[in-house]
Structure formats: structure tokens, C-alpha cells
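Heads up: the structure comes next, in C-alpha cells.
Just one protein chain is left out here, and the rest sit where they should.
The first chain written gets the first letter, and so on, giving A and B; residue counts start at 1 in each chain.
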Amino acid sequence: MSAVLELEHLRKNFGATEIIRGVDLTIQAGERHAIIGPNGAGKSTLYNLISGLHEVTSGKIRLRNHDITNRRPFEINRLGLSRSFQVTNIFPRMSVFENVRCGVLWSMGCKYSFWRRVNGNVEVQQRTEEILESIHLADKRHIPASLLPYADQRALEIGITIAGGADVVLLDEPTAGMSHTETARVVALIREISQHKTLVVVEHDMSVVFDLADRISVLVYGEIIASDTPDNIRGNRAVREAYLGTDFV
Amino acid sequence: MSMKGLLNNYGVWMVAALIILLVPIPFGSGFALSIASQMTIAIVFALAYNMLLGQGGMLSFGHAIFFGLAGYFTIHYLNWMGQGVVSYFPVSLLPLLGGLVSMVLGVLIGLVSTRRAGTTFAMISLGFGEMVTALTLIIVSFFNGEEGIQGDRWVGPEPLGITFGSDVQVYYLAGAWCFAAAVAMYAITRTPFGRMCNAVRDNPERAQFVGYNTQRVRWLAFTLSAFFSGIAGTLHALVFEHVGFETVDIARSGFVLFMVYIGGTGTFLGPVLGAVLITWLTSILSNFTEAWYLYFGIIFVTIVMYAPGGLAGLIFMHEPIWLTDPRLLRRLLWPYALGLASVLVALVGIIGEMEMIYHLSNDITGEFVMNLYGFDISLRNTVPWVICAIIGAIGLALCRKSFPLVAQHWHQVMHEARERVLQ
Partner (left out) sequence: MAGCVGLSAALCQEGVSVVQVLLFSLFNGLLYGMLLFMLSSGLTLIFSMMGVLNFAHASFFMLGAYFAYEISRLIGFWPALFFAPLGAAVIGAVIERYGLRTVHKFGHVAELLFTFGLAFVIEELVQMIWGKTNKPYLIPSSMDFTLFTWQGLDYSAYRVFMLLTSVGIFVALYWLLTRTRVGLIIQAALSHPQMVGALGHNVPRIFMYTFGFGCGLAAIGGVLGGNVLGTEPAMAIQLGPIVFVVIVIGGLGSLGGALIASIFIGILTNAAVSYDVPFGPFFALFGVSSATDIGNDLVRMTSGSVSSVLPYLIMVLMLILRPRGLFGNRDV
């Protein structure tokens, strides 16, 4: 196995407040890596740093052999790293089909073309259809995204994220606010789409985490206190004390 | 078929072409042709402006600079050709040249102004607009101050006897360019760039996470819009053979914003509707009333407040009903007629009062007589004031009764349409 995503001494301050306090983390190719931690631990901030939304205060982020520290989001995306959002972040006025297609366009080399018909590009249409099938929204393709039920919007969120074919996928609480059946559906979906990809997932639902992950990192107050296999994390004393408390199953 | 798919149908474009072709037959007078030419120019400019506002979500208060500067360039080019300073370029292709000039300007100005959207973009656009307007008074050799510059489009060889000397010939020139530009701009909405333009408008944050540089998308939209605005400006220069600072100033920028927004920014047809309607109303109503700009502003504010989709938005609101069962629309006819009639009655009263006040304050003769709705009245007489007040009050009362009725029927019909779809 080789390292795909490496964080070195990563730090982030907002004013005087230090949110990420020296994170070192290596994620191997093909693994499903979960990041857990209490609220306010800095999980979303960590994602925002990796994906280029926020500027890093100090430290380094490497994607394969590229230094992506403080690169802009679209550049990082083009290098093959894609992310989803905790709060659903789709194109509300566009149809489901258009939403997914927006995710496909760049990876199919469409760039900023304003002289070719988008409907005429067979590869783009096919790829969009495939994604629609895989997120099980093919029959809702014409519905404006804002009118979809919540669970479908979350599926669409994942669909847009994977549409560009990025092989490193960061999901931010993909099952937040879902019922049990919906959660099961999304977990199956994640399993399906993350084949042959490297997956990083931030998740609060421990059953999902232990079901899905090959490795788990525990982030507490901006520091990784443990990074190990699910079994070892389960038995880790420091993790129990610092984060999981007594109600940990 | 769906109204949105309408423009994909070649038939619609053929009808449009036919309309452009046949207009001079019923409207052959110089005045009518001049208005028709203005409409085609307004359509091009409005569609170009909507590439920014509607497609790209950028509100500009200074877009007229791309319209006007192309116009200035065109007049100069015509004069240079006349003097033999520059090589001959077919007059019928000058819009392309003017468009390219504006495009270059768009590239330069867009580079700095499109880095951010929203209010910042709006203010930068205002700044550039004001700067260029001020420059027209400073760089006299190019802009010739308040007078503006004149040119003669009848220059160079005359292929097939086309000299653009007559109104009809210049109308067809404008019409042909209007058609070509509209087709091109519609086609652009159907490209990867067109789709991403909407994506950046709706959710710029997400757009960068699917690999697109949002600033680049806005810059490109700005540049293309500048190009088409330049075409419109060139046509303006060719039709009037004159350009002045009023083609670049904030009033012109505001005017195209009004057209586009009243017509509707959400659809491709909206700006066309707005351009045709506003141009027509301006030319007709300016003969009857001086307060026309006031009504115009009130219409705009009303649309911003109550119908942000514009007139086209109001029409397309009915699409779901139309698609379900066109017969359902018939049930809306009576309530609509009632509502419209009430509004008209109210307007007759209110506009009457406003016209009288306007005349009272702007009458320099001191006689205070005017013609209102065909009646010669004296403003010293209280009767017309009272009558208009009564009509206005009746109209408003009718509106209060009929509006809830319209709303009620609308909801009923919508509900029924939805029920039928779900069955």
C-alpha cells in the first residue's frame, strides 16, 4: 500500500483560536478511513483545509506526489480529490440530472467550452446516467433538486461528489439526520461507490463508522489522539476517556 | 410540448425569422421601421445583459460602456473609411468588428471586476460606468463631449446595390444580426460553459468543488456578454449614424436592466419580451405623457417586489397547468379578466391624478389647461380632480375584492393540476 493523502503538522488558527493543532495523518490508497471526534473537534475544518476552502496556517498537505497546501479548491479537485458537505450543498434550481452532470463536465474534458452542445456529448450523457443509476435517482432525473426529499438530496450530494471520478473521496457526515432505513441505504451506497477508491468519512453514527471503516482516526480538540483499526480503537483507553465516555458500546 | 423545450424547436426560430422578415410589409413607414430597428437592437443588448444577470447572476450598473464604446468605434471606423485612413471593411460586417472591440475591453475590465460576484461586482461596474461617462467629456478628440460624433454608413462599394441608404435596408441589417446573435446566445446556454454559468450563479462554492474556477467562468460570461453588447452598440451606431455620451452612461445601463428584469431574467424569452415591450411603450407613450419614466420605475419596483421572475416568469408559472391540461387554464380566464379590469380602473384614476399633478408643476405657460384622456380640462377646476379620485378609489376597492378571487382560483387550479399529475 502507498500513501495517498498525507497531512504533516497541520495547523489552523481563526484569530487567536487554534482549531487544528498539529495534525499528522496518513491515508493509504484504497482504504476506508473514518474520522471521528466530539462536536467542535475540528473535523469539518480539517476537510475545509484539505479541500482548499480555508487557508492553512502552517503545515503541509500532500495528495499522492502533489503538494496541495493552500491550492485552490478547483485545482485540488482536478488532481483527483473530491468532497461532500455536511449541510447539503447542491445546485437547487437545477434538475437532478443537471446537478450530476455539473459534476461530470470537467472530468470529461469539457472545460469552458461555449461552442459545443452539452447534450451532444455522448460520453458526458453516459457517465451522468451511470452516476444517476448508482445513486438510485435515475427516475427522478427531471425533478428540481430543491424539491427532492432530504435523503435523496443527500444521495445527490454524494452523486455530485463522485461524478468527476475522483479517486480520493471525502464525505462529511453522509448520514446526518437520517432514519435507520435511510442510513442503511446510504451506507450500502457508500460501500458501492467507494470500491477502488480511497474514502475518508467524517461520521457521528458509530454503527456506520465501525461497519464501514478499515481505519479510524480520533480527532479531539484539533489533535489526532489515535489512529488505528476499528478493533484497536474500540479497545483504546485514551479514546474512551477523551471522547467516547461511558456510554460507548 | 414543454414551454422550456420550445426554443429547441426549429419551428419557433423560423417563425422568429419570418417575423423579422415580414415586419416592413405592414410597418413600412420610416417611423415604424425606426422603432422596429430599435427593437432588434434592444433585443440583442437585453439578451447580452441577461447573459450576465440571468445566466451568470452578476448585476451590472455599467454595462452600457460595452454598448456605447463599440458605437463610438463604429462611427470612427465609418469616418476613417470615408477618409481612406483605414482599409475597407464591409459595413454589413461591422457589428462583428464592434463586438470584438467590446470583447477586448470586456477581457480587460472583466479581469478585475469578475473576481467576485454580488455587491462588489455591482459597485465595480458602477465605477467603470461612471469613469467612462466622465471620460466622454474629457477626451474630446474621440468622444466629442456632449455633442457626440456622427458618421455616414453609406460608404465603400455597393454589393448588389446595398448601400444601407434606406431605412428598410438598415432594418434588415439589424434584423439579421439580431437573429444571428439571438441564435448564438441561445446556443451558448446549451453548452458546458452555459450550464456551469448557471451553476456558478446558483452555488459558486460547490462549483469550485467540481473542478471549475468560478472566477474564470464569470470572466468568460462577462467577456461574451461584452461581445454581444458591442454588436448591439454597433447596430445602434449604424441605425442612428450618431453616438453620444448617452449611449455609455448609467441611464442606458439602468434602462437595459429595467428591460431585462421586467421581461424576466429566468428564461431566454424574458429579455426579448422586455426589450420589445419597453421599446414599443417608450416610443408610443412618450407622445402622450412626460411622466412615462415614473410609470416605468413603478412597474420595475412592483416587479422586483411581487414578480421577481418578470413577465415571462408570470407566463411560465402556468406551465405545469398547461402541461397537465390546457383546458384548466380556461377556468382562470374570468378571474384574470376581473382582476385586470379592476387594475385598469384604478390606474385610470391614479394616472389621471398623477398626470394632472405633473402638468401643474411643470406648466411654464401658467394657463394650467391640459388634455387628459381626450378631454380638455382646466386644472383650476376641481371637477377633474374629484372625478379621477373617485375612479381611482373605485378601482382600488375593486382590486381589494378581485385579487383574493384571483388568488383563490389560481390555487384551486394549481391544486387540481397537481392532483391529476399524482394520479
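Rule of thumb we're sticking to: a residue touches a chain if its C-beta (ideal position, glycine included) is under 8 Å from a C-beta of that chain, and two chains touch if they have at least 3 such contacts.
Remember, predicted model here, so these are calculated numbers, not experimental data.
Taking every chain of the complex into account, the omitted one touches B.
The chain not shown here is touched by just one of B:128, B:172, B:193 or B:268, and that residue is B:128. Of the listed residues B:115, B:190, B:242 or B:331, the one in contact with the hidden chain in the full complex is B:115. Of the options B:154, B:300 or B:322, the residue whose C-beta touches the omitted chain is B:300. What chain B contributes to its contact with the hidden chain is residues 57, 59, 61, 112, 115-116, 118-120, 122-124, 126-128, 130-131, 134-135, 137-142, 250, 254, 257-258, 261, 291, 293-294, 296-298, 300-301, 304-306, 308, 354, 357-358, 361-362.
We take it that only the chains that are shown with their structure count from here on.
Listing the residues of chain A that touch chain B in their complex gives 51, 53, 72-74, 77-78, 82-83, 85, 89-94, 98, 101-103, 105-107, 110-119, 121, 124, 160-161, 163-164. Taken in their complex, chain B has these residues touching chain A: 187-188, 190-196, 198-199, 202-203, 205-214, 216-217, 220, 224.
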